[in-house]
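The complex appears here without one of its protein chains, the remainder shown in place.
Per-chain numbering from 1; labels A and B assigned in written order.
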Amino acid sequence: MKLSAEPTCPGLCLLVRGVDSEHSREPKALFAVSLQVNALRNDEFRDPRIVARRSLVFPKETSTSYVEMIPQKPLNLKAFTLCFRVATELKGEREVILFAYRTPGFDELNVWRELDGRLGLYMSGAGVLFDLPQISAMESHVCLTWESITGATTFYIDGKKSLTKIYGKNHTVRAGGKVIIGQDPDNFVGDFDAKQSFVGEINRIHMWDIVLWPNSLQDLFSGKRTLIAKVFDWETTEIKVHGDVQVIDDEL
Amino acid sequence: MKLSAEPTCPGLCLLVRGVDSEHSREPKALFAVSLQVNALRNDEFRDPRIVARRSLVFPKETSTSYVEMIPQKPLNLKAFTLCFRVATELKGEREVILFAYRTPGFDELNVWRELDGRLGLYMSGAGVLFDLPQISAMESHVCLTWESITGATTFYIDGKKSLTKIYGKNHTVRAGGKVIIGQDPDNFVGDFDAKQSFVGEINRIHMWDIVLWPNSLQDLFSGKRTLIAKVFDWETTEIKVHGDVQVIDDEL
Partner (left out) sequence: MKLSAEPTCPGLCLLVRGVDSEHSREPKALFAVSLQVNALRNDEFRDPRIVARRSLVFPKETSTSYVEMIPQKPLNLKAFTLCFRVATELKGEREVILFAYRTPGFDELNVWRELDGRLGLYMSGAGVLFDLPQISAMESHVCLTWESITGATTFYIDGKKSLTKIYGKNHTVRAGGKVIIGQDPDNFVGDFDAKQSFVGEINRIHMWDIVLWPNSLQDLFSGKRTLIAKVFDWETTEIKVHGDVQVIDDEL
């Protein structure tokens, strides 16, 4: 629940204001009681009803269609939170690339739906797999947090936290690569395999260089305001569309 | 959230009081409006955003890794409420120990996930089993209440109450044992069986020596403040880690 003093506050508002007694000698405002969510005055926060305005539709299996996302901050990361909303009808034994960040030499940070339906995170080598509720034709909100210092790696599906696994302890994600949605580059942007491509709809791709708290991720899922993403902020990140990808409106 | 004018309100309190001004011509304050979280000043209550700060990750199946919890009050119990949050990828026909309290002679109070996925409570002998929503890789909040006088035994999964079963009427749980997370001691701390060990994440292990009300357990699930646990309070209980158990942060 949010308490706010703004006239258009979306949550519970407590407005208690004094009465102007202009014909009285007494002070004009005897009361000004306001309870505020200070975040509204803080540039670090934003109303997500404005955040999410575009959605990417990949209508069919190709080895040519993809979207490049231009990072707003280099991806040398000791921690991250990556979120997106995704829906696909792909099922059965079919790998699906969900997020690919590759430098010339390495698959730095890839997120996959595996052959068996599990979700996997790979950072420059062997990955870590999670047996979670299936991605389906109904939109799922997926978040993934990781921090180097402990190796703690956790998924959030529709705001709900999974178990934590220890992975990539003391690892660092390196800068200088490219982030691709829709294809898995086996080379530095190239060598795409249609059988791993993404088909369906994906949007609200946000990336932070910190581990967000469970409460924030639950809020993000629920459409409440949250911390602006520094690495990729879906509202402002520049994207470059290649091939048959439809960019449509995603109004709340 | 509760709004109340009672001085002892357990939730968020809005106190609005008038000041007697009849003997004063120019009252400086006609009202004192204060917003208080009384619980913070009440030792019985606590803000759960402070409560839960560590989480136990058991990365793999072992017969050696476990955590001992040091009780803050002896476990001779005529009633209890036991709560924890748990996630595991273990499934199929696999027993999983969730909580083990053993005295030299007896398994005094064990909670199991059974071979068939049911949850079971055992106190010094035959147990009672409940057919509940499955424990999975997504976190579940599990509570269990029991009272000797009626034998009423009830589970709560994610704040929702199960049916009540009658079990252990007039029984008393005896003090003098050890509480182990991660392994089932067939002896007084020892004789562990890897095939019964816990793999996954567990945290917020609280134990009260009373039966908490459904409302409190729903609040606990929702992350609202609640009554401090007298037997085990997750924020303050001393734990001793043995083997490969990762203690990570569990921020709200």
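Methods note: a contact is a pair of C-beta atoms (placed from the backbone, for glycine too) under 8 Å apart; a residue touches a chain by one contact, two chains touch by 3 or more.
Quick caveat, the model's predicted, so the values are computed rather than measured.
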Omitted-chain contact residue, chosen from B:Leu90, B:Ala152, B:Val189 or B:Ile239: B:Ala152
Hidden-chain contact residue, picked from the options B:Arg54, B:Lys91 or B:Lys161: B:Lys161
Touch with the omitted chain, as defined above, among B:Phe99, B:Phe130, B:Phe221 or B:Trp234: B:Phe130
Where the unshown chain meets chain B, residue by residue: 1-5, 14, 16, 18, 21-22, 25, 30-31, 130-133, 150-152, 157, 160-166, 213-215
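In the analysis below, only the chains that are shown with their structure count from here on.
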Computed distance of Cα centres, chain B from chain A, in Å: 32
